[in-house]
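One structure, pasted below without further comment.
The other protein chains are all here in position, but one chain of the complex has been omitted.
Chain lettering (A and B) follows the sequence in which the chains are written, and residue indices restart at 1 in each chain.
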Amino acid sequence: MLEVLHSLLFSTLDAAPALVFAALGAMLSERAGVVSVGVEGMMRTGAFCAAVAALAMPTPTAVLVGMAAGAGIAAVHGYLSIRWRSDQVVSGMALNLVAMAGGTFLLESLYGPNGTPAITQLPRWDLPGLSAVPLLGALSGHAAPTYLALTLPFVFHLLLTRTPLGLRLRAVGDKPHAVATLGLSVSRLRWGAVLGGGLMAGLGGAVLSTAVLDRFEQHTPAGLGFMALAAMVFGRWTPLGAFAAALFFAFGNALRIGLASSAPWLLDLVPQGFLLALPYLLTLLVLALQGQRGHAPAALGTPYEQESR
Amino acid sequence: MSLEDASLDILPGELLAVVGENGAGKSSLMNVLYGLYQPDAGTFLMDGKPVRLKSPRDAIARGIGMVHQHFMLVPTLTVAENVVLGREPTRRGLLDLNRACAEVAATAKRFGFQLDPRARVDTLTVGSQQKVEIVKALHRGAQVLILDEPTAVLTPQESDELAQVMRGLVAQGRTVVLISHKLKEVLGVADRVAVMRRGRTVAVVRAAETSVSALASLMVGEGSRGAALTGVPATSAPGVHDSQGEHAGTVTAGPIVLEAKDLRAKGDNGRPALQGVSLTVHAGEIVGIAGVDGNGQRELAEVLTGLRALEGGGGTLLGGPLAGLTPTLAKARGVGHVPEDRLARAVVKAMTVEENVALGRHRQPPFARGPWVDFKGRRERATQLLATYDVRPPDPTVALQALSGGNQQKVVVARELDAEPKLLVVVQPTRGLDIGAVAQVHARLREAKARGAGVVMVSLDLEEVLALSDRVYVLYEGRVTGHFPRKDLDERELGRRMLGAESDHG
Partner (left out) sequence: MGERTRQVLPSVLSVLLALAVCWLIIAFTRDADTATRAYLQMLWGGVGNWPALLDGGSSTTVLRPLGEAAMKAAILTLTGLSVAVAFKVGLFNIGAQGQMIWGALAAALVGAHVALPGLLHVPLALLAAAVAGAAWASIAGVLKLKRGVHEVISTIMLNWVAVSLVDNWLVIGPLRAVAEGHQSSITGTAEILSTAQLPRLLGDSSRLNLGFPLALVAALGVWVWLTRTRAGYETRAVGLTPEAARAAGIPTLARAGGAMALAGALAGLAGAVLVLGTEGRYPGSLGAPYGFDGIAIALIGNNHPLGAAVSAAVFGILRAGGTRMQLLGVHKSFPELIQGFALLFVAGRMVWLAVLRRRREQPTGEQPTGEQPAAEVPAAEVPRA
């Protein structure tokens, strides 16, 4: 039993980082008032660029390339939605479509349908003291992103609640005009949040192709970006909430995959489809129960116009 | 928003009031002073040296603070967080909230405000929120404090308190610029008064050497009669007293169209807005509802048109119960409505003029035939109405948003009157209109009355109320504090009641 739990925990921690990073990225952007439905596309771009870069350079550097690529997509989103006040959902969905088809096209024309060639994965670290301890041992043997994913949410929490920048970001998502009248730049804050969100989403994607897998596959990230959105909403737009939700969703996934191999009879009782649908159903349920706009930032999705109040 | 050739000198340590009609450019001028708008031309001197304010940051750096009419507070943050936003105290890179609270408490105390720095702003009363705004500016070291229509949302007590606060600031050597259109209030507190008209500063006078009527005539321009207490457009040029003769004969009370008893309703903020309003309206009369903004007038109009649910009380409206009224029901009984916020409530600006003419009656001839839109009938009726009401351009196929505000309002009035309402509820029908359009709208309201409609007219413009009403109810904090038939109308007494003074009679 302990062994089962250990392996469940282990695979949860292995799979969670991408979701955690993307959820944090989406949260950062949305807390500043910019809708982040394009996170799937940013992840895909990050995953692709990281995999391609890893063919030519050390994998850790390639991860940085992936992050930059995510930020690149976010920059387009920012240009359209901040500079030109375009509809943020349209812009995000457009980027998703471009990333989806563009990724497929580039992959096929450069490497063929089976994905990029295999790359060196990020190294896994054994934590010598821990590996022997029951359960806690599941913490050992992961690549760097896992440990980053376990700390970054707290950093984000600190950033949002305890720093001047965090205060300004929260203010700009709730009432941009108040921020503007204090002489702060609304668009600069939003740009920062959108680009930061892109970096995080790109990181999430890069992790998929450098730590979870060893290549970019045609369907990456296969809806994980949308699940990150769900985690963000489920976590009520807070770093720790999104973190907990992402872990929970990742655990659900690990459980499903684990059940499929170890206890298929259970899946006859509770079909896989239900387990797959669970994160989304739970998110819907939470939204339905808390009603109204929930805990979404008040100015979310509203372009800032200087001369309107 | 328009300014042309506006000049203004602000002296240190004075309380300068800037008055003018709506749209005279007061707020625009102040937004230029605060760096929010950039002027196309002109200079700005501070202590004799030219300065350019590119953003509020520059203004703040030079000691200018502004309290906006619509508060610029982040509702989900605390008082202290709102005050320090943008210049947060830190300790080792982290926000030092304790110090922020202490600093804010100290600033508040220094100027005599009672504020809990740890309270979330959305839990505060409007008056307290305004104090947060003032503290916000003072905390940034503002030597010049601009207050844009600060009393519009305040109760009279809060307004009095604010007046004391402003005098206190001046006594400490700071400069206060007060933007207002409430002349009486301004004269009670200001040292000097600058008058703006159509984007220009037309006069600057010492408060001690002028009067309400003198200021009012400056505001509306030469030759016009002075506006009274509130001083918004001098409307029908002939003036109040000339039109009395015309009224005298027409006050023949028809049957009762509205009898409301003890109406109670909540405002948008969830607080009681109507606390027992009773009134009657007869066919063939105009009943004015006077009061300072935010005393329940808007909610009353919404209750009468079915847009706001009653919490208590009731009565009859055009033969049916007032309780449970919906917009559809109200329309069916013959209630017409010219709401205050035209673009949000009365029109669909992206639709064409003719589509807007049909709005509300789009299910009946000549606008519909069965389930279908009757294009021909609609076009004919719209064209005819545009001609009758002198809407320009008289083209029913252009988008409504292509029309000027005055012409948009004419479309709304035309539409509502064309439905031949038995009860017409109008709110601020001439706000922001030019004088020609104002006169036309007023004439139409008189016509509706002559035709036998009961008209309820809510206006913040006392001049307008005095000019048109056969009877006037005064609302104060959701209660009727005065009821005057036309013959007893008295500006002074109305003003007293608007500020909450009760009386033995009436």
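Quick note on the criterion: a residue touches a chain if its C-beta (ideal position, glycine included) is under 8 Å from a C-beta of that chain, and two chains touch if they have at least 3 such contacts.
Just so we're clear, the structure is a prediction, and the values are computed from it rather than from any experiment.
Contact with the undisplayed chain is limited, among B:11, B:106, B:171 or B:373, to B:373. Within the full complex, the residue among B:363, B:376 or B:487 touching the omitted chain is B:363. From the set A:13, A:37, A:67 or A:207, the residue in touch with the chain omitted from the display is A:37, counting the whole complex.
Although one chain is not shown, part of subunit A still touches it, namely residues 35, 37, 76, 80, 84-91, 93-102, 104-106, 108-110, 223, 226-227, 229-230, 233, 271-274, 276-277, 279-281, 283-284, 287-288, 291-294, 296, 301-303.
Panel shows subunit B; residues 305, 307, 326-328, 330-332, 337, 339, 343-351, 355, 358-360, 362-363, 368, 371-373, 398-399, 401-404 of it touch the chain omitted from the view.
Everything that follows uses one rule, which is that only the chains that are shown with their structure count from here on.
By the touch rule above, subunit A contacts subunit B in their complex via residues 158, 162-164, 166-168, 170-171, 174-175, 177-185, 298, 306-307, 309.
For subunit B in complex with subunit A, the touching residues are 1, 34-37, 55-61, 66, 68, 70, 72-77, 81-82, 85-86, 88, 90, 93-95, 136.
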